[in-house]
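With one protein chain removed, the remaining protein chains of the complex are shown where they sit.
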Amino acid sequence: MSLLKEFSKGIYTQNPVFKQALGLCPLLAVSSTVSNGIGMGIAATFVLVCSNSIISLLRKVVPKKIRIPVYIVIIATFVTITDLTMAGFAPDLYARLGIFVPLIVVNCMILGRAEAFSGKNKLLPSIVDGLGMGLGFTLALFIISAIREILGNGTFFGIPLFGASYEPVLVMILPAGAFMTIGFLLGLFNWLENRKQNKKSAV
Amino acid sequence: MKEIIRYGFILMMVAVVAATGLSAVYNVAKPRIDEQKRLQFEAALATALPGSETGIMEPVQRGDTVLYYRCYVDSLKTELLGYAFRTGYYGYSSEVESIVGIDSSGTILGLKILSQAETPGLGTKIQEIRYGEKDPYFLRQFIGQPAATVSLDKDGGKITAITGATISSRAVTRSILQGYEQMQENLQAER
Partner (left out) sequence: MELRVLLIIAVSAIFLNNFVFSRVLGICPYIGVSGQMDSAIGMGMAVTFVLTLASIVAWLVYTFFLAPTTANLFYHLFALEKPPDLTFLNTIVFILVIATLVQFVEMVIQKTSPSLYKSLGIYLPLITTNCAVLGVALLNVAAGYRFIESIVHGFTAGIGFTIALVLMAGIREKLELKDIPQSMRGTPIAFIMAGLIALAFLGFSGLKLM
């Protein structure tokens, strides 16, 4: 099943955040609570799936030389649709994510997928690829925001975990904590990768 | 040359289609967005002036700017519920803006922070709601205090400042003092 493979590669083997280091700005900026992180993940996934499918449909019509501007217009259109929808239906989340909703346009993960995948592949694989990558991105946001919220605020989805005596590690919900969390996570993934390779070479 | 024109044409078509699609979405979403904004402000007003949902709210304007809101208990407009005004004061890293409700004697009925960008985890506690509670514990202290003299315990008043965020806490008390003073001037000017 190649479709399943297209889907699952985004989650671990080619995870946009941990393996390709793409889309870091929104990742660092909005991951201070789990609900923000998941909201951003869903918004980015929506844009990615929509832009992937349109770009895939247009792949034979768009001349190679002007593909980037065309991609940008398509992505920006879906970002604006997301922006307007969020402002209308989820105003609280919209206020918390701030300018990072319009900034999905310049999320290199989305343009990256257009360039690397949907510009060359058929509709169905492109949609599946978008879903997989989006899910991988959401998962990364979930992991980072969970670590930051639990340590920095002592809560998970706003529900207190440790009782009143817990003194939260404030730095974790500041930008500084975001940098360090992602730094350690990238290190962890490198370590896992290295260990796997060492085992292979030992065999 | 011919190629450039062709490319320009294709780009143009894409942009036109995108803009048309967007304006269609915008026209659908716009009323909904305006409605949300109105609801949010109304909710803030209701927090500042409990009971105003069923009363009559009148904006008092000078030119296009709303100076404050006057609220009556019912449509007869005989019994005054109170006033609400917007105010702000610079805290630690941002302007702390709020809407404050008072009765005719100047006692605070309620208040709601509209916007702030204080240090996360410290200054932002001025509007933190503890789990399972309905209103921010810091702001709750203000209800029933006289708006003309409200101040922190460190400054000789009755409001307990948030530990580690005195400046943000003080921004709230100062903004109320300032807004109340402005409010009195406005009332005086009307007489």
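A few notes on this one:
Going by the order they are written in, the chains are A and B; count residues from 1 in each one.
We take it that a contact is a pair of C-beta atoms (placed from the backbone, for glycine too) under 8 Å apart; a residue touches a chain by one contact, two chains touch by 3 or more.
Everything quoted here is computed from the prediction, not taken from an experiment.
Set against the missing chain, the residues A:I11, A:L58 or A:I72 yield one that touches it, A:I72. Taking the complete complex into account, A:T80 is the one of A:N15, A:S51 or A:T80 that touches the chain left out.
The chain not displayed touches chain B at residues 15, 18-19, 22-23, 26, 90, 92-93, 119, 167. Within the complete assembly, residues 21-22, 24-25, 28-29, 68-69, 72-73, 76-77, 79-80, 83-84, 99, 102-103, 105-108, 111, 171, 174-180, 182-184, 186-188, 190-191, 193-194 of chain A touch the chain that is not shown.
Keep this in mind: only the chains that are shown with their structure count from here on.
For the pair chain A and chain B, the distance between mean C-alpha positions equals 33 Å.
Those residues of chain A lying in contact with chain B across their complex are 32, 61-63, 65-66, 69-70, 73-74, 76-77, 80-81, 84-85, 87-89, 91, 152-153, 155, 158-160, 168, 170, 173-174.
Considering their complex, residues 6-7, 10-11, 14-15, 18, 21-22, 25-26, 29, 32-33, 36-37, 40, 119-122, 131 of chain B touch chain A.
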